[in-house]
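Right after this comes chain A.
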Amino acid sequence: MKLADLLNALFPEGHDVTVDADVVQGLGQLDGRDVALIGTAGHAAIGVETALTLAAHVLRVVQDKPGMPILLLVDNAGQRLSRRDELLANNGYLAHLAKCLEVARARGHQVLSLVYDQAISGGFLAAGMIADRTYAVPEALIYVMNLPAMSRITQILLERLESLCVTSAVFAPGVPSFFKLGIVEGVWDGDLSGALRDALTDHSKADLRSENGFARGGRTLAAEIARRVQEGRT
Partner candidate 1 sequence: MKRDAQWQWNSLALSKTARLERAGMVVQGKLVAPEDMVRLLEAVLEPEDRVCIEGDNQKHADFLAECLAKVNPERIHDLHIVQSNIALPQHLDVFEKGIARKLDFSYSGPQGVRMANLVEQGKVKIGAIHTYLELYGRYFCDLTPRVSFIAAQSADRHGNLYTGPNTEDTPAIVEATAFKNGIVIAQVNEMVDTVPRVDVPADWVNFVVRSPRPHYIEPIFTRDPAAITEIQILMAMMVIKGIYAKYGVTRLNHGIGFDTAAIELLLPTYAESLGLRGKICNYMSVNPCPTLIPAIESGFIQSIHSAGSELGTENYVAARPDIFYTGPDGSLRSNRIFCQLAGHYSDLFIGSTLQVDLQGNSSTATKSRMTGFGGAPNFGCDSRARRHTSEAWLKAGREASQTGAMPRGRKLVVQIVETFGEKMQPTFVERLDAWDLMDRFGMELPPVMVYGDDVTHLVTEEGIANLLLCRSPQEREQAIRGVSGFTPVGLARDRQAVENLRDRGVIRRPEDLGINPLHATRDLLAARSIKDLVQWSNGLYDPPKRFRNW
Partner candidate 2 sequence: MNANDLFAADALRHSYLESTARARAHGMCDDNSFTEWLDPRARLTSPHLEALDVPVSFDDGIVIGEGRLKGEQIFVAAQEGRFMGGAVGEIHGAKLTGLLRRAVQEKPAAVLLLLETGGVRLHEANAGLVAISEIQRAVFDARHAKVPVVVLIGGGNGCYGGMGIVAPCCDAIVMSELARLSVSGPEVIETARGVEEFDAKDRALVWRTMGGKHRYLLGEIDRLVDDDLPSFKEAAATFLRRPVAFDLDAVVAEHARLAERIERFGACEDAVDIWAALGIAEPEQIPSLDLEQFQEAVARSRTGSVHETR
């Protein structure tokens, strides 16, 4: 979904958003209150500068707008694949972004994320899944790695992986799989601002993704095993 269309659909009351070097930031108005918007556009590959800029926007909201809900707008190509970014420790920058968002959560900000275009692997992890809850539009593209690369690395025939995609949400790319696994809390279709309004009514901070994944039949093991360990049934 195009960013402009997305913003208009989410915030018919109005929004004030800038896009600079693939980094999106601004405000949207919903029911007369502001929602902080932070994210990326243009299939951004998230390197050290992008991560640091995103973190700066998060910190600014935390410092200047205590308690304001934050909506992360997700469109990325994953972490930036470059030697220079790794030389500077891109993992540290991505972790920093996560920590800033976590501090925001701990200080009472609701943090939601919406995959409106594509979300890949490390990019989804650092700039999307870090939210209280993650949502997606139906046409969003979410995956860990493209199948040919996966086939090359695992040395499993592409045809076999393709047939696995038909049956296994654990493996198949795409929003339905990520919904079934409990990763995507809900799919926003049609009335986006209504969907956002509904989402903002849920103030829970608990991580229920594995439970949801179990309930939706996508992840049968994770919830029970984590609980077994947590409860000492070992």
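Going forward, a contact is a pair of C-beta atoms (placed from the backbone, for glycine too) under 8 Å apart; a residue touches a chain by one contact, two chains touch by 3 or more; residues count from 1.
How were these picked? Simply put, all candidates are chains of the complex that A comes from, given by their letters.
What you see is a predicted model; the values in this text were computed from it and never measured.
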item: Which of 1 or 2 touches chain A - same complex, any copy; value: 2
item: For the chain A and candidate 2 complex, residues of the former touching the latter; value: 48-49, 52, 55-56, 59, 62-63, 79, 81-83, 85-96, 98-100, 102-103, 106-107, 121-122, 124-126, 129-130, 143-145, 149-150, 153-154, 156, 160, 164, 168-173, 177-178, 181-183, 207, 209-210, 213, 219, 221-232, 234
